[in-house]
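Of the protein chains in this complex, one is absent; all others appear in place.
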Amino acid sequence: MHIVDPTSGIASSETVAVAVSEGSRAGALCGLSNSKPGAHDLLEAVGRRLADDHGIGPNGLEAKPSAAVGADPELLDHLAAQYRLAVVAIGD
Amino acid sequence: MRSILVVTSSFLPLVQAQAKARRAEPRLVVVDHPIGGLSPEEFAGREEAAYAGVVAELRGMGELS
Partner (left out) sequence: MSDVLDLPDVDDAWAWMAACEERGWGDGLPTIPPTEERVAAMLAGAPAVELGPLPPRGVTPTLRSIAANAVMAGCRPADLPVVLAAVGAVQDEAYNLHGSLATTHPCAPMVMVSGPVRAALGLNGGGNCLGQGARANAVIGRALSLVLLHVGGARPGVLDRSTQGSPAKYTFCFAESDETPWDPLAVQRGFAAGDSVVSVMAAEPPHNVNDHGSTTGAEILLTVAGTMAQPGSNNVYVRGPHLLLLGPEHAATLARDGWTPASIRAHLWEHARIPVAHVSEGNRRQFVEWGVEPDGDAYTVSDDPENLHIAVAGGAGKHSAWIPSFGGTALVSRVVP
């Protein structure tokens, strides 16, 4: 039997660009959570321990406005400008 | 900006599929699911695993010795 593939379509050419670190920024590491309570708590704890144990800082913590929506591109740009590293949590 | 993604095991397939669709290769730290609604003792275990994973990734990235 010959069928038309129901999954067929035009594949996206979208790729994710990896921004190269450009010199020093004000912050060392930021956490970005999906806004679920567990994700926020986890990032807070990881950031605190990285600062205490390894002197990584200053650290920041941000979240999407809610788990139901994507992160605001302006927030991502802001974090990329302010921090060198990011730890992103997707938890529930 | 370099990043590490902490994900619970239940959401790993979603992250992997999204990464594939975007041709991205995120640095992943996988912890047991869930991390919400846990007792403080249960959460401490998740925190320990996430922290150890992030430290290992930072070492791999040359950010920690």
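Chains here go by letter, A and B, matching the order in which they are written, and residues are numbered from 1 within each.
Here, a contact is a pair of C-beta atoms (placed from the backbone, for glycine too) under 8 Å apart; a residue touches a chain by one contact, two chains touch by 3 or more.
Keep in mind that what you see is a predicted model, and the values were worked out from it rather than measured.
Listed here are the chain A residues that touch the chain not shown: 1-12, 14, 35, 37, 40, 63, 65-70, 92. Along chain B, the points of touch with the absent chain fall at residues 10-11, 13-14, 17-18, 21-22.
Methods note: only the chains that are shown with their structure count from here on.
Measuring from the averaged C-alpha position of chain A to that of chain B gives a distance of 11 Å. Of all the residues in chain A, the ones that touch chain B in their complex are 12, 14-16, 18-19, 21, 36-39, 41-43, 45-46, 49-50, 54, 56, 79-80, 83-92. Partner chain A is touched in their complex by these residues of chain B: 1-8, 10-11, 14-15, 21-24, 31, 33-38, 43, 46-47, 50-51, 54-55, 58, 63-64.
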